[in-house]
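Here the complex is missing one protein chain, while the rest keep their positions.
Labels A and B are assigned to the chains in the order they are written; within every chain, residues are numbered from 1.
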Amino acid sequence: MLQITDLVKSYNNGEPVLKGLNLATDERRLTAIIGSSGAGKSTLLRCINRLVTADSGRIELDGINILELHGKRLQDTRRQIGMIFQAYNLVDRLTVMENVLSGRLGYVGTLRGVLRRFPQSDIDRAYALLKRVGLSQYVNTRCDSLSGGERQRVGVARALMQNPRILLADEPTASLDPKTSERIMELISRITDELDLPVLINLHNVPQARDYADRIVGLRYGVIVFDGGPQDLTDDWLEKIYAGHEDDLKKQMKVASEDGANE
Amino acid sequence: MSDSTVHYRWKRPHFIETPYIRYGLLALAAIYLIFALSTLRVNPQRIVEGIPRAINMFRGAVPPDFESRGGLIVRGFIESIQMTLIATAAGVALSVPIAFMAARNIAILPIYAVGRMIVVVARSLHPVVLGVLFVSAVGFGAFAGILTLIMYTLGFVGKLLAEAIEEIKYGQVEGVRATGAGFFATLAYAVFPQVLPRLIGLSIYQLDINLRASAIVGLVGAGGIGATLNTAFGRYDYATASAILLVMIGIILVAEGISGRLRGLTK
Partner (left out) sequence: MSTHSTTSSNKAVGDHFRWARYSTKERVARSLGYLVVGVLLYWSLSTVDVFWPWVWDAPAQIGDMMFRMFPVSFVQLNPILFALVESINIAVLGTIVAVFLALPIAYLGAQTVTPSKLTLWLARFIIVATRSVDTLIWALVFVAIIGPGPVAGILAIAFRSIGFLSKLLAEAIEEIDWGPVEAMQAAGASRAHVITYAIVPQVVPSFWAITILRWDINIRESTVLGLVGAGGIGLIFQGAIDMFRWNTVSLVLIVIVLVVFAGELVTGVVRRKLM
């Protein structure tokens, strides 16, 4: 379904952040991408829905190379890719409902979106999703009065409103405290399981990757150096993935031990 | 997971919840607009005539004529600049005591009232109005313009400086008072240093504002390039007028650039 071939990206003519990366996902599973900061995790994810335009390579969703699209066709492809952000990226001054409904903007006409006249099916689905993520009581609350965990749940609901074929998550729990972080990971894992939705999730938290992922991809300096199941991720491999960034690894493992202490 | 048999209704929440107030306000606004528009004495014929007139104006204004009245233009601008410099210096100097008078935390009530009144009146009256008044009092020319700009400065800098004085950290004043310093010494050591950076910034900003104002008080005879502009319009000499306008835009931009840099330096 998602096929990435020879992806190269560098910023400002510097060293390439992604150096000929190859990745394919066919299965409906949760794939965790781990690596030290600067390894290119965020860039990779943002290249997939072209928030960042890669220099060369192919990124094919069901055969269509997103790097060749423009305008309406690009929008049509993007609406099939849902994304959850570390900073939630909600419109704080709008209500929860408006933020969730904004996930359908790729499907409704201009006037309908501006006037907030979404089709009834969208509204029903929004209510259902809000119930599923546990935010039904906040339908008309402004997002800036919600906590971090609640905001991320709105983010999840918004992404799922798109009815996407694949879900991207860029360190969705990095801004959350350990307990909330676990809850959100559990939510994402369970919902995508129920919906049979493939997920690509950047994680800064190795034990979480081990707990929730069906497949783990290790990124180092813009190249994939590990691709396997959590059971294959030995400490040896971890050292290799994080070689040269040992304190990063320590931090990402330490986050876990705090989680464990709070259970 | 989705309850497809249950339907929900949702409408975007309004800015003003109560319908009466919301529609009431809208109705008031509509009534006002209709009333206001109806009072406009619109003469459609004049407006239609205006289009060829506007075209004529533009044809006359391009290319702008810097030479035939060049000397007058230069003298006008120099006078505007002189007026600006003198008035800003004197105005800022006068604003300091008046700002102290208009600061609630420094002045006692009667003085506060007087100070506030001076600032309010100086701010409410447009520099052109002040210009007309001063011209009537002391005659045409740059002097009236300088007095006008001084009052204008008092209103602006006076008010903002008074606000800055009201926002000082009182702890510093207490500290100096505790050493036994007198009233004015306290002002000098504890209050003034806190507001000085703000004052410098305001003065530089006011130079800019006064430069713009100096260009227009001339329209009523208070000196500066405004008078030259008025005469040009009166003589239908649009080429000179456009030359003046272009130079004015240029000078204002340059002045803004300089003042921006200066303010950055003194931060």
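We take it that a residue touches a chain if its C-beta (ideal position, glycine included) is under 8 Å from a C-beta of that chain, and two chains touch if they have at least 3 such contacts.
Keep in mind that this is a model prediction, so the values were computed, not measured.
K.L.:
Among the chains present, which touch the one that was left out?
P.N.:
Looking at the entire complex, the absent chain's contacts are A, B.
K.L.:
For the chain left out of this view, which of B:Val42, B:Val62, B:Ala113 or B:Ala188 touches it?
P.N.:
Final answer for the missing-chain contact: B:Val42.
K.L.:
So which of A:Ser10, A:Thr25, A:Asn65 or A:Asn89 would be touching the chain we can't see?
P.N.:
Per the contact definition at the top, the residue touching the missing chain is A:Asn89.
K.L.:
Which residue from B:Tyr8, B:Phe66, B:Phe143 or B:Tyr189 sits in contact with the chain not drawn here?
P.N.:
Selected residue, touching the omitted chain: B:Phe143.
K.L.:
So which bits of subunit B touch the chain we can't see?
P.N.:
Within subunit B, the residues touching the omitted chain are 32, 36-37, 39-43, 46-47, 50, 53-54, 57, 78-79, 81-83, 85-86, 89, 120-121, 123-126, 128-129, 132-134, 136-139, 141-143, 146-147, 193, 196-197, 212, 215-216, 219-220, 223, 229-230, 233, 245, 248-249, 252-253, 265-267.
K.L.:
Which residues does subunit A use to touch the chain missing from this display?
P.N.:
Given the touch definition above, subunit A has residues 49, 51, 72, 74-83, 85, 87-94, 98, 102-103, 105-106, 110, 113-114, 155, 158-159, 162 touching the missing chain.
Simple rule for what comes next: only the chains that are shown with their structure count from here on.
K.L.:
Using Cα averages as centroids, what's the distance between subunit A and subunit B in whole Å?
P.N.:
That pair's centroid distance is 51 Å.
K.L.:
Along subunit B, where are the residues that touch subunit A in the complex?
P.N.:
Within the complex, subunit B contacts subunit A at residues 1-4, 6-13.
K.L.:
Subunit B touches which residues of subunit A in the complex?
P.N.:
Residue list for subunit A touching subunit B: 95, 97-98, 116, 120, 123-128, 132, 139-140, 194-195.
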